[in-house]
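Down below is the structure, laid out as structure tokens.
Missing here: one protein chain of the complex. Every other protein chain is in place.
And then subunit A:
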Amino acid sequence: MNKLLAAFITCAGMVIAPVAMAADFPAKNIQFVIPVSPGGGFDTYVRAVAPILERHLPQSVNIVPTNIPAAGGARGAAQVYRAKPDGYTIGIFNIPGMLVPQIRGDSDLQYDLKKMTWLGSFGQDGYGVGVPTASPYKTVADLKALGRPVKFTASGPSSTAYSATMIATDMLGIKREIISGYKGSNDYVLAVIRGDGDAVIGPLPVMEKFVESGELRIIGTFEEKSSVPGAQNAVEMGQPDLSKLSVGRLVAGPPDLPPEVAKTLSESLMAAMQDPAMATWSKESGIAVEPGDAASAKGILEGQFNFYERYSKYLGPAN
């Protein structure tokens, strides 16, 4: 009889468990997947927010940053996508970095960004055009009038920096030649300073550091209102759509996350990003945080899907 009772209680427990789980969430440590190696920008955001996020969750648990740097981030994304939808596995996503392989149709891609549960955004970086300080080119029009293909430095053809260079030069009508294969944004901006190419199209925060140290000049920003004095904005260059080129840092959990769990995670993340401690870190490190909620993350994702689907011919060979 006792056994029967025990079995009954267990069964009842299994039925009630999901409800109880949502109310008690989080009851154990949360894994925060970073689909790149330690040390990069995305890694930094997660490691900076993790201890602050711990304080804002309704129950005290640890946030465990986990780097899964395999297959260009696809493995980490797949791990979040396939995780049990209980809120104990979430991840940070480079949008459009993780979105381009999906539009391009890379083989064996085991995630679908459109189905994931979007929780928030650390913000987006805009792009711009830079030239070495000593360069004679002052505007994008100067590059256009060069009469020969302009040499741009970028990472490999499957990368978003390469696609961004292809798309932007096309929209601006600049004849281009791309010196590819650099290992990251710091690397290809340094390459243009060294003289490997004529100009570079890259994320503004990276380029601004080289402007401050006196090596680079930004001649155009792909923003509606230019944040760099003296640089033309996207509207002045006649291509307002250029402002869609950006790098976004979005946070998501697996598909079909229970709404209460998603709400808890999303609200705690928002509170953590708005915490004064995060603001202090951001100010000291010079790394911008623009807190965005679940709806804004989803909006960014949809906007990027529309944009890159339109320019899918520039997305490089599929992996």
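Assume a residue touches a chain if its C-beta (ideal position, glycine included) is under 8 Å from a C-beta of that chain, and two chains touch if they have at least 3 such contacts; residues count from 1.
Convention: contacts and distances are computed from a predicted model.
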Protein that the absent chain corresponds to, by UniProt name, given "Putative tricarboxylic transport membrane protein", "Acetyl-CoA C-acetyltransferase", "Tricarballylate utilization 4Fe-4S protein TcuB" or "Quinol:cytochrome C oxidoreductase": "Putative tricarboxylic transport membrane protein"
Chain not shown: contacting residue from A:T66, A:T139 or A:S296: A:T66
Residue in contact with the excluded chain [from A:V61, A:L146 or A:I287]: A:I287
Touching residues on subunit A - with respect to the absent chain: 37-40, 43-44, 47-48, 50-51, 65-72, 74-75, 107-108, 151, 155-159, 162, 177, 179-183, 186-187, 190-191, 193-197, 206, 209-210, 212-213, 215, 280-281, 284-287, 316-319
